[in-house]
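Dumping the structure here so I can ask a few things about it.
Yeah, one chain of the complex is gone here, protein chain that is, but the others are all in their spots.
Here is subunit A:
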Amino acid sequence: MNTSLSRGHVELLQFFRDKTALVFTFAFPAMLLLLFGTIFGDQYNDAGVSASRVFTASMIAYGVLNTAFVTMGAGLAMDREDGTLKRLRGTPMPVSAYLVGKALLVLALSLAETALLLLVGVLVFDMPLPDASHWLTFTWIFLLSVIACSLLGVAVSALVRNARNAGAILNVPVVALQFISGVFIQPMSQLPDWLVNVASIFPVRWMAQGFRYVFLPESASSQELAGSWELGKVALVLGVWCVVGLVLCLMTFRWSDSDR
């Protein structure tokens, strides 16, 4: 346990000392939120909720995707390339400590990212914060999202041959899914059916829908595809992706590029 905490500590130290990664990981979703919120801020949907509030809620899904999926995937590719994993493999440290350390990093970053986005929502776009029962729902949606995205990040990192390309490769699914999952474009009813079907396979749509439940008024459910929040389906899809992610991780995990 101490070893895992020590890994988490070192991961955080390294992350916060690398100022470039810090700024890009944190500032990017917040910047997009400011832009989208400002450009479309005066528009109100049929439920009478301003676009800036919808963006704030949905953009948390992007924030988590960025801190969990991209940070995990790129971080692992980098650790594989710069010798971090090889170094640790040669010590008695258990693999689990490495992964728990990464998980602590990802959890801390995702919380901070979410807090930053909410801060923008509250301060700039006058979004009211929800009551306690909604925060409870937020907790499980947030945790399932972080776990699913992190595990998928680990799995996808196995496809990355060169750490310098990791950011670019990981951002392809991230950006594509933003557009079709109701993060950049909501309501999703504007999308062709087949694109909705594709989006519904992946976790991002359900993450965004869940976060909208948490942060938007009940009446906004009329803007969802099913006309309701479908929290059961949110839990189911995210839970399945956690399992799929775990299986993919176990199948694809490599200590190094030369681990043949």
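By definition in this document, a residue touches a chain if its C-beta (ideal position, glycine included) is under 8 Å from a C-beta of that chain, and two chains touch if they have at least 3 such contacts; residues count from 1.
By our rule, contacts and distances are computed from a predicted model.
One chain of the assembly is not displayed; among "Anti-sigma regulatory factor", "Alpha-ketoacid dehydrogenase subunit beta", "MerR family transcriptional regulator" or "ABC-2 type transport system ATP-binding protein", its UniProt protein name is "ABC-2 type transport system ATP-binding protein". Although one chain is not drawn, the whole complex shows that of A:79, A:113 or A:230 it is A:79 that touches it.
Remark: the omitted chain is touched by one listed residue; of A:6, A:38, A:162 or A:219 this is A:6.
In the full complex, subunit A makes contact with the omitted chain through residues 2-3, 6, 10, 13-14, 17-18, 79, 82-84, 86-87, 89-94, 255-256, 258-260.
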